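Below: one structure in structure tokens.
The other protein chains are all here in position, but one chain of the complex has been omitted.
And then subunit A:
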Amino acid sequence: MAQYKLQINGRTYQADVEPDTPLLWVLRDNLGLVGTKYGCGIAQCGACTVHINGEATRSCVLPVSAVAASKITTVEGLSEKGTHPVQVAWDEVDVAQCGYCQAGQMMTAAALLKKNPKPSAAEIDAAMNGNICRCGTYHRIREAVKLASTKMS
């Protein structure tokens, strides 16, 4: 076990875990940040997507020891009350079916829009193709990313 100081959503958290523990499980088991989801554990589905220094990253395969002082953002940190343009768009388009994949979907979309606020349809497709939605809400995901892009200031 080792002590880690993590910079998450603008706060400092401490966790005493084994160095190879994936960030996903530190967030969920140790820090009570359960918005980040487990879907596959092998970087295939995107349910666990968080931002590491602004980059969309699969937290299920990222050992906590590799995080160091990086700035981590989880869905809880996207906005306090669901007012991030991506969350607003996701609500307006009513994207969620079961909802389980949507935190990961939104984190991927938010990272894309931060870098590229007006992505083309092809750029949206390329960014979002790594996130699985078993309920098949893909049409609405596309629509919501486009809508969010109009709301980015």
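Everything below uses one rule, namely that a contact is a pair of C-beta atoms (placed from the backbone, for glycine too) under 8 Å apart; a residue touches a chain by one contact, two chains touch by 3 or more; residues count from 1.
In the analysis below, contacts and distances are computed from a predicted model.
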>> So one subunit is absent here. Using its UniProt record, which name fits best from "Sarcosine oxidase subunit alpha", "Probable septum site-determining protein MinC", "Isoquinoline 1-oxidoreductase subunit beta" or "ABC transporter permease"?
In response: "Isoquinoline 1-oxidoreductase subunit beta"
>> Take the complete complex as the reference. Which residues in subunit A touch the chain that isn't displayed?
In response: 1, 17-18, 20-22, 25, 28-30, 32-42, 44-45, 47, 74-76, 78-79, 81-82, 87, 90-92, 94, 96-103, 106, 125, 128-142
